[in-house]
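First the structure, then my questions, so here it is.
Yeah, one chain of the complex is gone here, protein chain that is, but the others are all in their spots.
What follows is subunit A.
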Amino acid sequence: MSELAIPDMSLVVLIGASGSGKSTFARKHFAASQVLSSDYFRGLVSDDENDQGASADAFDALHYVAGKRLARGLVTVVDATNVQQRVRARLVELAKAHDVLPVAVVLDLPEAECVRRNAARPDRDFGAHVVQRHVRELRKSLKWLGKEGFRKVHVLRDQSEVDSARFVQEPLRNDLRGETGPFDVIGDVHGCRAELEELLGELGYAVERDPAGRAVGAAHPEGRRVVFVGDLVDRGPDTPGVLRLAMGMVEAGNALAVCGNHEQKLARALRGRKVTVRHGLAESLAQLGTEDPEFVKRAEVFCDSLVSHYLLDEGKLVVAHAGLPAQYHGRASGRVRSFALYGDTTGETDEYGLPVRYPWARDYRGSAVVLYGHTPTPEVEWINSTMCLDTGCVFGGKLTALRYPEREVVSVAAHEVWYEPVRPLVPAVEEREPTALALADVIGRRVVETAELGMVTVREEQTAAALEVMSRFAVDPRWLVYLPPTMAPADTHKEGPVLEHPREAFAEFGGLPVVCEEKHMGSRAVVLVTRSPDVAPRRFAIEGDGAVYTRTGRTFLPAPLTSSLLTRVRAAAAGLWDELETDWLLLDAELLPWNAKAGKLINEQFAPTGAAAAAALPAAVELLSQAADRGVDVADLLTKTRTRETNALGFRDAYRRYCWPTSDLDGVRLAPFQVLAAEGRAFHDRPHVWHLAVAAKLRAADPELFTETRYLEVDTADPSSVAAGVRWWEDLTAAGGEGMVVKPAANLVRMGRKLALPGIKVRGREYLRIIYGPDYTDHLDRFRDRKLGKKRSLALREYALGLEALERLSRNEPLWRVHECVFAVLALESEPVDPRL
């Protein structure tokens, strides 16, 4: 029995004359979906499997489908004669285009056998000469298949070989997904042996030495392993020493190493190839010159054997010397290796004559963490889940390791400048990118995976609408790390003089303890405040103190006022930085008064209504009274008009309560009610009383700016507690309050398997005049059939997206991952919903 090895993800090309039994063979060894047969595709495009005139179209379609499979990394078998070189060339190209390996499997059976089989098939009406030609072409090709680009060639010469063949799928050399670590990934060493030994010590490894005292290995007591990102050699003072240590670790299974461009070149030089000796190769060659030849041979074999990248920890970690974009992870091709060793360049060179590197990490959108080196930078930093660990040790910088999965950075300083840099060290992203966001991150139909609600879908027209708002009106996306969800009102109260009542809100959270919070009639505000001016550039990649924005991402105040507001928030938060172990805070708040943001709306809609009503109604009452005095029968109309007058005055009083004059920050008040996030964590698992206690601390520090949010805890299972809640709401609204928000006391809760709404609003009778019109109280029944389903569903989806944004933010995920959620909230808000809800 012969084993035919095929690499994972490969394109298997069957080669054989008509009648050689390829289809039977393919059926035996592969699933039907893996085999793409030219006959079948001819049938698909022309209704006739034997219509040779349809071959061109059939192969187009076959290649298209094969491409889709290879892009997914699926083994794909092409069942066609493939006896001609030009036909095979297209398949080799296809494999390369998807960075997978092509494999040839040749069924080189005797011509007579093929002819006999064809003759036995009624649908094959072509003569023996066709088979003859196939066999001739096949034989001619055989010895060139390797040269054509096939990585493996298996030839089966008779039926018994065909019958006994068995395929074995081999993982690629880069595929170490089963190795789950933990790892300590070390940046470019470049012959700095002393620093490497020191770093290994810092990382907790015990260095092993030979009798001469030379480090020949290192092991970690907890079984951690090192991954070298390549460029162990060249430039530095002791390349042989570094190799001795690294080789020992790799051979003992204590380390993995990927190939750097310097290992690649050193191996070539040691093999005696002609290479240009520069960039520190001369030092390595000189140092190795004093070593014994056996060691040099060992070094050559080691460098030559290194794989260009590794896929580790179930595909969650990729290590490649110069980094690797997502579509190359786990793939094998010349260009994958080239990228992994040399990175991507723009084709331009800088003023030092060095190639200008293309910032691939900026566009990286993969889920795997990519760790790499190659480009020295003064400080490591995360860029879209990637990190460059080359901190220029040989140039006098430091040698850096990243503990994975802990994501802790460990560095030791260079002992001296071992090699003068050609150009000064520059940060990985030279200047702060004004935006690292791409259009493809936000537009089109999007599905955002949320922890609390699974997939949330946003339709294309919704993202299209949001793109305009986000681009033209919103604050910089680096500040816009969260948008609050819309809030649904309580189910409509079925009788009596009110449309909304606490009873329905308590029923919503049936049995759970809830907190009733006073609803401030202002504008929802998200406040991002930093502890000091250096925080935002470091944490949010933007200059500034923070931001204060509305629920559609717009700024509230002109820049200088925002700045003074943030200064006051920062001062008030002085006690919170240490308590919450953070140097920035994201707060959910209400900004008062209403007219601070809604001034235009009030002056164009609400106040004119009040003004017109206040002028017309008393005049009408007077005229009707005169007519009544004359004996004209207008009694009914007069009564109605008097009621209307009362309603209109009530309407005016309703909005007046939420307005007061402001001048700059004077009169502006902030009512925070939730701490959304701080460094490394979100707070939706803390009960609301905790959040309100934080708000109280802010208020204690600056009572002029911060306003109290009154609240009452209610046990919805206890009738007397519920009654107290109802009374509390009645008192609140009778005194002119907008109403209250009922929230689950524990904050984020599930009711059974369902995510509970974060809050339900219960608005007061007088307040609702602003929403439903001055006279709505005379026609309550007309409004009772309002539909709440859409609003509630929207509120829940936006809530889940907001939570997801906060979780991603607290995990320090790349900006685009956070923005994706925030953008989706804004996009959902373009959904038309009854604005009165």
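General observations
Throughout what follows, a contact is a pair of C-beta atoms (placed from the backbone, for glycine too) under 8 Å apart; a residue touches a chain by one contact, two chains touch by 3 or more; residues count from 1.
Convention: contacts and distances are computed from a predicted model.
For the omitted chain of this complex, the UniProt record lists the protein as "Small RNA 2'-O-methyltransferase", which is one of "Sigma-70 family RNA polymerase sigma factor", "Small RNA 2'-O-methyltransferase", "L-lactate dehydrogenase complex protein LldE" or "Hydrogenase-4 component E".
One of A:150, A:228, A:360 or A:606 touches the chain omitted from the figure, and that residue is A:606.
Between the chain not shown and the residues A:4, A:155 or A:771, the one that touches is A:771. Of the candidate positions A:5, A:31 or A:632, contact with the unshown chain belongs to A:632. Within the complete assembly, A:623 is the residue of A:623, A:689, A:717 or A:734 that touches the hidden chain. Considering A:3, A:210, A:406 or A:461, the position touching the chain not shown turns out to be A:461 (whole complex).
In the full complex, subunit A touches the hidden chain at residues 347-349, 353, 433-435, 437-443, 461, 464-465, 467-468, 470-472, 475-477, 559, 602-603, 605-617, 619-620, 622-627, 630-634, 637, 640-641, 644, 648, 652, 656, 659, 661, 770-775, 782, 835-836.
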